[in-house]
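The structure under discussion appears below in the form of structure tokens.
Left out: one protein chain. Kept in place: all the others.
Each chain gets a letter, A, B and C, in the order it is written, and its residues are counted from 1.
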Amino acid sequence: MGTALSLIPLALLAGAALNGFFSLWSARGRSVSRTLVHVVACAAPLFAFAMAIQVWRGLGEAGGRITTQWFEWIAVGDLRIGLDLTADALTCVMLLVITGIGSLIHIYSTAYMHEEEGFARYFSALNLFTFFMTILVLGKNLAVLFVGWEGVGLCSYLLIGYWWKDSEKATAGMKAFVVNRVGDFGFLIALFLLWRTAGTLDFAGIQAYATSEAGRATLLGPSGILGASVATLIGLLLFWGATGKSAQIPLYVWLPDAMAGPTPVSALIHAATMVTAGVYMVARLNFLYALSPVAQGTIMVVAGVTSLFAGVMALAQTDIKKVLAYSTISQIGYMMLGVGTGYVAAGMFHVVTHAFFKAALFLGSGSVIHACHHEQDMRHMGGLRKKMPWTCAAMTLSAAAMAGVPPLSGFFSKDEILWRAFSHGTMAGKIGWLCGFLGALLTAFYMFRLIFMTFGGSYRGHAHPHEVPKPMWMTQGALALGAAIVGFLGVPHILGGHDIFGHYLAPIIPDFAQPHAAHGEHAIAVEWSLMAWSVVMGLAGISAAWWAYVKKPELPGRVTAKIPKLHALVRDKFRVDEAYTATVVRPTESLARQVVLRGVDQGLIEGIVNGLGSVARLLGRVLSFGQTGLLRGYVGIMILGALLLLLSVLG
Amino acid sequence: MHQVFFWIFASVAVGAGLLAITRKAALHCALSLVVSFVALAGLYFQLKAPFPGILQVMLYAGAIMVLVIFVIMFLNAPEEDPSEKISKPGVIASVFLLIPFAALLIGVILHSNLPVPAAVAPDFGTVASIGTRLFGTWTWVFEVLSLLLLAALVAAVLLAKKRLD
Amino acid sequence: MDLIYPYLALVVAASVILVAKFRTGPKGFAEAGPIAAVGAALAFGLCILQWGKAATPTTGFHGFLLIDRLGVLASALACLAGAVTAVLLPHHLQRAGKDRAEVYVLLLLVIAGMMAMVQTDHLVGAFVGLETLSVGLYALSAALRERRASVEAGLKYFLTGAFASGILVFGLALVYGAAGSFSLPVIEAKLVESSGLALAGILLLLVGFGFKLSAVPFHMWAPDVYEGAPTPITGFMSTAVKVVAATALLRVLDATPAFSGQIVEAVGWLAVLTVTVGNLSALAQHSVKRMLAYSSIGHAGYLFLAFAAFLATPDTAGFSAPLAAVMHYLIAYTITNLGAFAVLSALETADGRGLTFADLGGLKSRSPVLAFTLLIMMLSLASVPLTAGFLAKWNVFAVLVERARSSEGPFFWVLLVALILNSVIGLAYYLRVISAMYMRPAPEPLPATSPVSKVVMAVCILLVIAVIWLGAGPNVLGMGADGLFSIARAAAG
Partner (left out) sequence: MANDPKAYLVVSVLLFAIGMAGFLIRKNLLIVFLSVELMLNAGALAILVFARLYGDTDGHVFFFLILALAAAESAVGLSMVIALYRLRHKLDTDDLVELRG
């Protein structure tokens, strides 16, 4: 069984290496068979998927945990970290999603990237990305997870910048990378704190420590920083890292820009897998968060606000991929809210369902863009229902799932999250619920706005849209079908279901209990009424979209005209980018970012380049103080340094 | 008598040293330095180091400085060269940096507990004692030194030879 | 006698080149490069062979030559750097239209000087070794004497270096005055309590070694000299010199434990200054070579951070973790930086104009091997996981965390924050190189580069393998991620 586990990443790595080789080969001007590249590219994740299924099925008899050790990787003093892999229920969920949905997206890509140059390089990076993603979820300790964490970031950066001739895309990749580094900063500090506190980075070891008497006492003890406990400090720093990777407030800014990459990349990386890494990490360390209500509360509030805020921004986008980008941020907010409640199965369930419907939506939007000759503006679409029936069906089904129409998957997963947040019994839980609840209305509205603008009415563009090739519509159809039915894995008890998903994850959740037990019978009544309310909100959103974009299509224009300022504000994404420029970017990030930008191209991120350019020039001046080439100056500074050294020590 | 000679040698060494960095013409500077070095040799004799004193006069003042003076006379353009001037910011920096620096070191020295001068063997500081030490126990350093001199030789050839390639 | 086999290899190779050059005269002597490379590689191999025996330190030449693992490791790194440089130099010199056998003689002598500097615990022995390498490097910097930049680099290095030598001599004098001997074991026995004279002497030594290590504020020469010197020589200077200077400084600091407490803060602040100035200045550069010059100043800062931890760690029997961290860092840094400069030197144009970021555009398709090499080297310098550079920095980090937790006051936390922040800054400019190679189009018109020899390519590939293996590889034949640590640990034992 350990072999199967090892084969998952190794197969993907082999695929990446082979395709990398092909890429080098073709860079030398030799021709490489497309079919061969495609076969290698798709075989790797498919094989990994098969192995993942095997691991999943063998998990029960292996006692819920399969571990395999590769080799000792870091040995620094008392710290010994192995490159070890482990799989438990949580890992299996992620593995199946990554390799399963990953395979479909690889297949889709073979058709989508048909006309592109450098396809071998593209598939090499895609395989490599999947490899790192499996490493991320398979890691037995935080260090291995971090390797995957960095690796997926790097691949994302390569893939976003895939069309490197387009400087804007190259910059988007850079932005993603740099913002993620800001998050990694917190993550790394947390890593070291954890190591110094628990003496290990192994998940099992940390868990044993966190549940031992002494460990508990230390983690709950003061950390010496702002009165937070050690567990709170570590938890918040880890969440800081997660906000970067999982695009939560305040580090979400990179995700919409990352949509510059090829659409299948957006589907795989920026919807289905990588962005859920932060959710996975919080879920993985749920025993740690269980010790810190403050950290949990912070997560719930931040996640709730993110889901609402991103939903609002999705409303005003006209670029089809931007709508999906903001909706992804919003949906990850739901996931975070779910894991933030401590009942991680709720969040993880949404990870799964979201992977299906969001991947289907992205692939669908890719098909639409493909059909409309690289047109991304929904105002130049419309009426595609007749021209692309398969795509239309798949996207509508997925949108309905996301909007929470029962009995599609999104309904069950989102409902579970909202209910857990509501019954969390804290103020933060209530805030999170309220935001998520309002967000549900927005979700339904902007999703169906997208559907109606794209497929409803008549065609407003100039291209000649047509249905996409078979591998494309079939994969998105498969995903949409999944989006429709996967929800039945988590039908709650009150609807006569067994919450199979929740029970499957029960071993990794320390206090797996239904709130009913704590709150008694009336909790069931609450659950019922929340559910009904959510459904009403979802339907209300859909109706509003129908009313606004089908029944009275002139209405949005009138509304916009009435409240131009508000609309402009929303359309400009609340001017967050600008606010960033003024507050965060300039003092901290500017140094790094500016030079990166200058190196990449001048004038890329709107409006800030000039300001940052002068900052960097100034900095260069200040730091090359005395670097005039004059020997006398050099010696003078040396003497000054020696004098100060002597004075400070002898004095 | 010893005292008097010390003051003479010391003041000549320091005074000539000062002239060596303040005279306008490079040639004058070099000649002042030779004077300073000869005065230093006198101090070395007082320190019971006759062989270093002789080396100082013969090799330093004699050979090395002659080489420098040769180069100066070869290269220096006869007319007034702006580079002969003394840099004013340099003077200010010297005053602000080096006076505290020297004062600090002098303070350290004056407050240190130096040992009472040991009684020395009669052959202390002679060619024989230094030679025995250098070629006896210090052979390794001598070997490395030979590498240093070889490197300097090759470097001089590399840099100054006119037609090398 | 077997103690000096590595020296013999170097000196014999140097003599062969000299004699052959005399015989061929002005025609030039094309085999000089290969002979020098073989000589240095042979010396490297002989150092490796000494490793086992060096577990118990032996002395020779009346105690002046000391063969211990610390010295053997540093010597081996110097030989390795020298061998790689000797491989890169012919290409570089031919492109400049020069065929200068003397350069290789000097290179070999410099390596011998480096070995002499670290394989001794006698201050004068170390000093003479240091001067040998300095004199050689002054000349090597100016080796392209028809180029103004090269001569200027040589002269600047010479004048500032001679100044630093003067300070070093005075520092030696003060230490000698306090202890009555130049021998480090004697000094350690004599200087049991702090004295002003000795402290001033040690600080002046710190300035002298800090100069060689290009620690701020004694670094001013470094960017100019690194930029002006022939690129392979710059690579050599930025690696081998740092290795031996750091090792020798460690020996001095190790022998003066009575003063550690007094200078630890000063060293720490030097470190903070060095990392910050190095990394921030690197951000502002246009020339890749100059950027790498500042980056190497930044890396000297990381070494100084480990020095601070070393000084603050109580002297105990057994190995010292900060010392091991320094050696670990030096191994990783040497290999990585050599790789970076190998690529840089291969890419340079005949006119000697410095490479800008734009010149790197589209390198991934123009020369995939060189681009990939530079990619890996940049990742390693930025200490991205799975590279040698990551483990090395992790080690420095670990010893700082250790100090921060066991010492009073926030001082080591400040150092820790400096390390983290600068690592983030560092990423920005290393990434800039990667983005130029992989994301930007090729410059128009393409710079006229000459074809790169197979040997240089092979060296690049070997260095890439080494960086990845030492960062993530299994422990095979004593090498690999884990093996690297045990080597550093053994050297620090």
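What we mean here is this: a residue touches a chain if its C-beta (ideal position, glycine included) is under 8 Å from a C-beta of that chain, and two chains touch if they have at least 3 such contacts.
Predicted model, so just to flag it, every value in this text is computed and none were measured.
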Exercise for the section: Just list which of the chains on display the missing one touches. Expected result: A, B, C
Completion exercise
Only one of C:142, C:305 or C:374 touches the unshown chain, namely C:142
Problem - Residues of chain C in contact with the chain not shown - result: 124, 127-128, 131, 135, 138-139, 142, 145-146, 148-149, 151-156, 158-159, 162-163, 165-167, 169-170, 172-174, 176-177, 180-182, 223-225, 227-228, 285, 290
Problem - Residue numbers in chain A that touch the chain omitted from display - result: 624, 627-632, 635-636, 639
Fill in the blank from the handout: Note that chain B touches the absent chain at residues 2-3, 6, 10, 13-14, 17-18, 20-22, 26, 29-30, 33, 36-37, 40, 43-44, 46-49, 51-52, 55-56, 59-60, 63-65, 67-68, 71-72, 75-77, 81-87, 90-91, 93-94, 97-99, 101-102, 105-106, 109-110, 114-115, 117-121, 124-125, 129-130, 133-134, 138, 141, 145, 148-149, 151-153, 155-156, 158-160
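Going forward, only the chains that are shown with their structure count from here on.
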Exercise for the section: With chains as vertices and touches as edges, which is it: line, ring, star, complete or other? Expected result: complete
Problem - Intercentroid distance (Cα basis), chain B paired with chain A, Å - result: 69
Practice task
Round to the nearest whole Å and give the separation of the Cα centres of chain A and chain C.
Solution key: 41
Completion exercise
Two or more other chains are touched by the chain B residues 104-105, 108
Fill in the blank from the handout: Residues of chain C that touch two or more other chains sit at 196, 199-200
Handout entry: Residues on chain A engaged by chain C in the complex (per definition of touch)
Key = 24, 27-28, 71-77, 79, 83, 146-147, 150, 154, 158, 161, 164-165, 170, 173-174, 177-178, 181-182, 185, 188-189, 192, 196, 591-593, 595-596, 599-600, 616-617, 619-620, 623-624, 626-627, 629, 631, 633-635, 637-638, 640-642, 645-646, 648-650
Exercise for the section: Note which residues of chain C are touching chain B in the complex, please. Expected result: 11, 14, 18, 26, 28, 60-65, 97-100, 102-103, 105-106, 109-110, 112-113, 116, 120, 122, 124-125, 128-129, 131-132, 135-136, 138-139, 142-143, 145, 154, 174, 177-178, 180, 195-197, 199-200
Completion exercise
In the complex, chain A touches chain B at residues 632, 636, 639-640, 642-643, 646-647, 650
